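Starting off with a structure, shown below.
What you see is part of a larger complex, with each chain still in position.
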Amino acid sequence: MDSKKTLALLQEVKNGTLSPEKAVLKLRTSPYEDLGYAKVDLHRELRQGVPEVIYGSGKTPEQIMGIASAMRKNGVGTILITRLSTEAAEIVEKAIPLDYDEVSRLGIAGRKAEITSSGIIVVASAGTSDLPVAEEAARTAEALGNKVTRLYDVGVAGLHRLLSKLDVILKARVIVAVAGMEGALASVIGGLADCPVIAVPTSIGYGANFGGVSALLSMLNSCASGVSVVNIDNGFGAGFLASRINHLGDKE
Amino acid sequence: MDSKKTLALLQEVKNGTLSPEKAVLKLRTSPYEDLGYAKVDLHRELRQGVPEVIYGSGKTPEQIMGIASAMRKNGVGTILITRLSTEAAEIVEKAIPLDYDEVSRLGIAGRKAEITSSGIIVVASAGTSDLPVAEEAARTAEALGNKVTRLYDVGVAGLHRLLSKLDVILKARVIVAVAGMEGALASVIGGLADCPVIAVPTSIGYGANFGGVSALLSMLNSCASGVSVVNIDNGFGAGFLASRINHLGDKE
Amino acid sequence: MDSKKTLALLQEVKNGTLSPEKAVLKLRTSPYEDLGYAKVDLHRELRQGVPEVIYGSGKTPEQIMGIASAMRKNGVGTILITRLSTEAAEIVEKAIPLDYDEVSRLGIAGRKAEITSSGIIVVASAGTSDLPVAEEAARTAEALGNKVTRLYDVGVAGLHRLLSKLDVILKARVIVAVAGMEGALASVIGGLADCPVIAVPTSIGYGANFGGVSALLSMLNSCASGVSVVNIDNGFGAGFLASRINHLGDKE
């Protein structure tokens, strides 16, 4: 809870318009709704300027619907639901209008986002198999009001594919580099670009990729500066962070 | 090599002011100086607007001096030397004026950086033992033209220390969160802040911290959005990336 | 076998009321029933004041029923069956009255527990997906005679949810902190509370959480004192230990 709100509250107490007991209660009753199985955070959009997100995995369709309904009831405009299975999407869709994408398993409920940043986010992926993660990043960024350019299947084994798109790389304000296997794409892009690069290791590969560990370590040890890393297969996190950075270029 | 340069080169060839043979040569003779043991990249400052960096570890003092001299000879204004041992610093200092900090083992050769961004980078660290890494991040960011606010020893075991600085957190344009042991600081700051958070795991701790792995995994799995991670103890990388993001807020 | 019993036995031998041969036999014939595939420990309730527990995973429904029946035949009042699948529960239920919970997969056979401690055990969980483990802990503790307060979905990404329940934290005699992903909840609670905290890492998450390893390491490296850790997803173990600690406050 930030200090401006605390100050306003205390001012009310001083003015006698709020009793100390009620003030304590108010400090307690923070803006979330308690559903028992979840405490829905209702002021995040206000506080952070972004829609609310529901992590779909490990929740029943019923729980997802309950959380989404509580949000909508409280005026949340756009709701992102990540890792939403096709089955769950079908159930949720009956209750809430939903824009669902099977590849990325991302569902977007509510009004469409408007473009709110002048910058461009480039989402680059090494191979065709990395698409689900890349699309999760791209669609998340779009849902948060960003222009996105997709650059798919530009892995380093055929370097000319990437080099032929060098101008796209150089015009980006943020780049999301998605790669499995040896994850070298992040380092190569990091060496070419002069903007922040968010690397997303994917679990694509087999054997000694250990479910994405090879790409993860590769990206963490990138010899190129300006590269940071999110969790394996975390397309949403990369898209979210890319949006946050992309909006900095317009903010101040 | 970007397309504008290629186009200009080809125009010269068309105009007859450059023979095809020489053009090929020119495309080859990229702007680095070959010292045998190193190929010094001389146009990075021009290309990316940042001073050149020498990774000191694993290089002899002689190699470091050789690389730094080649840079200065070619007009590089500010040179950062990371992971520079006290012994090597003493030898380098004899040849080049050097601002050396023992805690972070960072050496800065050449002219001092001017503040070139209106934003503030907050460098927060969990404990006193994380200082070397935090200082490497902070000094790197300062050398790259950023205002830095330090917030040290604000680990989550005594949460009131961090909460009492909430206004500092909320005013930052980028935050670097440095922590060893369980690395929870990154998640807690990530939940409080509305700007990009760069998490730096440190090797501080013992036993099952496995040289920083516990903090690294913690940060990669952060439940807070907007957090990305760099390598264990990579204060330089975090400071460099923070600077890049911080300057976005002024660029466009 | 404790010394008082040995002494009593020897006294009988001295008095001639027990032959040495029979005494050896008695020392041998310890109070368990041998079912071939299992040696059912029948005096644990007596010895340790707690009901007997059957670890359901990896046992056939028939084996579970066999063990439970042997216990009941020997007068065990309450029997806990952990990791009991819905299918196995249905089979067991036909033979023994069973209170089964699908979320935690915990089955309780026999008479309901009475509250035997004046203290309160708080079971806190970071997210909705951690519920199965949290419920296993809570229901285990209740079955062992404890008052339990549930504090679910209070993860550190939205710190105000936890802080608004600070009074609950401060009134607890023991706290069980259940969290997956980065497991920071344990450290934050450990820093706020002044009672023992039992941390339970869960396998919730993906990618670099490595099936709960990230949370496990996080908790083992907690910078807060007073925190100890049980196995990944071991809600039962945490509830059992919490009960043991909670009853200390009443015992002496």
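For clarity, chains are labelled A, B and C in written order, and residue numbers in each chain start from 1.
Criterion: contacts are C-beta pairs under 8 Å (C-beta built on N, C-alpha and C of every residue); 3 or more make two chains touch, one makes a residue touch a chain.
Keep in mind it's a predicted model, so treat the numbers as computed, not measured.
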Full complex, copies of the single sequence (shown: 3): 8
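Everything that follows uses one rule, which is that only the chains that are shown with their structure count from here on.
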Centre-most chain, if every chain is reduced to its averaged C-alpha atoms: A
Residue-number overlap at the chain A/chain B interface, same or different (half cut): same
Whole-Å separation of chain centres (CA-atom averages), chain A against chain C: 38
Intercentroid distance (Cα basis), chain C paired with chain B, Å: 49
Between chain A and chain B, centroid-to-centroid distance (C-alpha), Å: 25
Interface hub residues of chain A, defined as touching at least two other chains: 216, 231-232
Complex contact set, residues of chain B against chain C: 126-127, 155-159, 181-184, 187-188, 190-192, 205, 207-210, 213-215, 217-225
Complex contacts: residues of chain A adjacent to chain C: 1, 27-30, 32, 36-39, 41, 44, 55, 57-59, 63, 201, 203, 211-213, 216, 231-234
Residues on chain B engaged by chain A in the complex (per definition of touch): 1-3, 47-49, 53, 118-119, 166-167, 170, 173, 194-196, 198, 216, 220-221, 225-232, 236-238, 240-241, 244-245, 248-252
